[in-house]
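Okay, handing you the structure first.
Every protein chain but one is kept in place in this view of the complex.
A, B and C label the chains in the order they appear, each numbered from 1.
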Amino acid sequence: MEVTLLVEATENAFRILGDARKHAEGIIDSALELTSEETRHHEAKRIQEIFTGAQKRKTAFQNFIGTAVILYAFWVLLSGQFDAFHLTLGAICCIVVAYLYHDLLFANTRVGDMRVVAWRFITYIPWLMVQILMSNLHVASLVLRRKMPINPQVLTFKTKLETDISCVALANSITLTPGTITMDIRDGVFYVHALSKKVADELQTGAMEDRVAHIFMEADHLYVQDVLDAANIYAALRT
Amino acid sequence: MIRESQDVIVKTLARLLVPFIVIYALYVVMHGHHSPGGGFQGGVILAASFVLLAISQGLDKIRQRLSEKTAGILSSLGVLIYAGIGLLCLLLGGKYLDYGKLSKLLPVEPAQARSLGILGVEIGVALAVMAVMCLIVFTIFSFDEDSGGDE
Amino acid sequence: MNIFFLIIGMGMCALVLLCLYRVTFGPNVLNRAAGLSAVGTKTLIILLLMGVIYDRVEMFVDISMVYALLNFLGTLVLAKYIKQSGEVECQL
Partner (left out) sequence: MSVINIIAGLFVLAGFFFFFTATLGLLRLPDFYTRLHATGKGDTLAVLYSLIGLAIYHGFNITSAKILFIAVFMFLAQPTATHAISRAAFGCGFLPWKPEEGVEE
């Protein structure tokens, strides 16, 4: 009799504990949702500010000056002669070309902080190099075998990238990573030719897309980052 | 007729590469006396930059930058520069295209005047070659102006 | 070192010949375009190796830069032409 009472009491206690835990988890969930929503809103507003400021600041004249400076650096690299005559000739050429083509080099740049983008892009290059090396070893191992185990297929996925330049970076990265080439981009849908099922599944997890979005400071990467942070906190709380 | 490309990648790459190609072409023209190249090669590379723009942005936008009338005027201007420098040397008492005589007009040594004269002639040749190449390419690209393509 | 570069250059010429098989007997124009692009990149390296062997790199580097540019442009124009004309002969 006492034993059954004891068992009942312990079961009750466990149930109450479980309810309390569920309740606590629900509170934590809603709190996380709220904070992530708020930070996302805040970040979006800040980035919007940066964008509008950049749009205002980037007038045609600034484009002209930037183009001329970059082209002059390129001219000095090409020329390799540092006497006054050739430097003046280069300056005249660069000013003329920058006047004619000032709308090409900096068209629709909507990213705000160019330094951050440049730094992130430079840190992206070594990873890409490793990927290219792996893809070449993949092709080599494929080609040097007598019977080639390939099963080509076309896969499509919808991208969330918005600017042209990040689409180009993603497409060229896909072309250079193992087993995939970009065949077409139509209205934000990528058509990718993959050599095997494994590579296709790897691509569809979207890790590379997040990486590229992180580089070019697209708005969506904040959401992804929030989810990752929340997952970490959640795992820490669970254990 | 060549229309605007729907491809984001080609459009963006062309936009980024064209100013550098033009600068490279001008380098080839200007450094003709101590590197391979000169007027003709530089003009061809300039025309190549226009071809790259034409296949990425369509022929209509290129006509806003360089219309066929302007190309015709530029080709004549190039020939005029070439012949004018030659005739100037003739008037100054030398032979045709004898650049050393240009030192009478310019405040420099005859050797340097020779280099400057070659530079002027190369600019003329580059202008003429670029304009004529662009005219040929535009004519080829606009062969079926009325019938619609698929892009 | 020159002997090494000469051997590499000769090997590269052999690779160009192998690529020319694809250019000549390719089943359709797309395969030929891919083969031509491959031949162009190999020619670029051969030009630079010639420059190293003749000790005139500063001259050959300009030529190979023009070659890279024209190879890229030629491939793009060919692709555009195929896309606009829209005809590929056989499916393989």
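Operating definition for what follows: contacts are C-beta pairs under 8 Å (C-beta built on N, C-alpha and C of every residue); 3 or more make two chains touch, one makes a residue touch a chain.
Nothing here was measured: the structure is a model prediction, and the numbers come from that model.
Among the displayed chains, contact with the absent chain in the complete complex occurs for A, B, C. Of the residues in subunit C, those that touch the hidden partner chain are 1, 4-5, 8, 11-12, 15, 18-19, 21-22, 28, 30-31, 33-35, 37-38, 41-42, 44-45, 48-49, 52, 57-58, 61-62, 64-65, 68-69, 71-72, 75-76, 78-80, 82-83, 86-88, 91-92.
Listed here are the subunit B residues that touch the chain not shown: 7, 9-10, 13, 16-17, 150.
Hidden from this view is one chain, which touches subunit A at 77-78, 80, 132-133, 135-136, 139-140, 142-144, 148, 150-154, 171-172, 175-176, 178-179, 181-184, 191, 193, 195.
Note that only the chains that are shown with their structure count from here on.
Taken as a graph of touching chains, this assembly is arranged as a line, each chain contacting the next along an open chain of partners.
Using CA-based centroids throughout, the chain positioned farthest away from subunit B is A. Subunit A and subunit B, compared by their mean Cα positions, are separated by 40 Å. Work out the mean CA point of subunit B and of subunit C, and you get 26 Å between them.
Across the assembly, subunit B contributes residues 24 that each touch 2 or more other chains.
Of all residues in subunit C, none touches 2 or more other chains. Looking at the complex, you find that subunit A touches subunit B at residues 67, 71, 74-75, 78-79, 86, 89-90, 93-94, 97-98, 100-101, 104-105, 107, 164-165, 167-168, 171-172, 182, 185-186. Contacts from subunit B toward subunit A in the complex involve residues 6-9, 11-13, 15-16, 18-20, 22-24, 26-27, 30-31, 65. Listed in rising order, the residues of subunit C touching subunit B in the complex are 58-59, 62-63, 65-66, 69-70, 73, 76-77, 80, 83-84, 86.
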